[in-house]
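Only one protein chain is missing; all other protein chains are in place.
The block that comes next holds subunit A.
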Amino acid sequence: MTTTAKPPPTERPTATPRAKARPGDRIFSRSAQVAGILILIILAGVAAFLVREALPTFSADPSEIDGGEGFFSYVWPLVFGTLAAAVIALIVATPLALGIALFISHYAPRRLAQGLGYIVDLLAAIPSVVFGLWGIQWLAPQVQPAWSWLADNLGFIPLFTGPASATGRTMMTAGLVLAVMILPIITAISREVFLQTPTLHEEAALALGATRWEMIRVAVIPFGRPGIISGIMLGLGRALGETMAVAMVLSTGGFTWSMVTSGNNTIAAEIALDFPESSGLKTNTLIAAGLVLFAITLAVNMFARWIVSRRSEFSGAN
């Protein structure tokens, strides 16, 4: 087996017959390759820029950094604020988005479903400045009483320590605005995967005597799980990076555990608010904060990939 099949060494090119390279194939494969590499170059370029510009912050004397106690104590309240706003947004938006997606894909009459789908997609077309205006002018006064109630009745929980902000421009309100902003993306992706559930699996569940909800639980949601997670992660990505709405709605300030008073800030909003008037080391500090945000988003995405791949054996792809 090892000796007989050995081809003469001189005839190597003919040993593997290759398909004739056609110009169309070559152009397509090259342009796909270029596009793929371009993504990596851009990503690397952004990362390199962030690292280079952020470096002075790390070597500077801690007393020169904003706050006077070094970069870490400057950035961690911002990281906390960023994560807190995003988590509030996800907690509110995820169940709502999955409910809307299921209603559109499996409950609503076909014509209503289509109209509703368009309306949800329209939400994504609203500029974030407009969401910001809406948050300040309309939402904040509306929800302020609810935050006062939380502060009065659940004030013993650190997250709801009073006194509640009288304007309603708090982390909770910012989280709600973010929730509305990420709602369309989670809804759209979940709806698409729910619609793709194979009829075969739905019928398998129904034929076993499943009610509509049981059919959804047994066939639709497990099938759509990777898609749901991707949708949530895309929403989370937007919530983490959203600048304008938070900068407008939130009455920023120093760190506080309470989500119902003014205070806290997110990385993105901090950069947007402070960058125009910054110079020297302050600029480097803000860019370093941007680097931290970049790292957080990267980690979130890798975590999501890992969740999706963890049970790929059971995904139905095989």
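Structure notes:
One rule holds in what follows: a contact is a pair of C-beta atoms (placed from the backbone, for glycine too) under 8 Å apart; a residue touches a chain by one contact, two chains touch by 3 or more; residues count from 1.
Going forward, contacts and distances are computed from a predicted model.
The chain absent from the displayed complex carries the UniProt protein name "Phosphate ABC transporter ATP-binding protein", chosen from "Copper chaperone PCu(A)C", "Aspartyl/glutamyl-tRNA(Asn/Gln) amidotransferase subunit B", "Phosphate ABC transporter ATP-binding protein" or "Gluconate 2-dehydrogenase subunit 3".
Among A:Val143, A:Ala210, A:Leu234 or A:Val300, only A:Ala210 touches the chain left out of the display. Of the listed residues A:Leu50, A:Val120, A:Ala219 or A:Leu273, the one in contact with the hidden chain in the full complex is A:Ala219.
Even with one chain removed from view, subunit A keeps its contact list with that chain: residues 110, 198, 200-211, 214, 218-219, 222-223, 225, 311, 313-316, 318.
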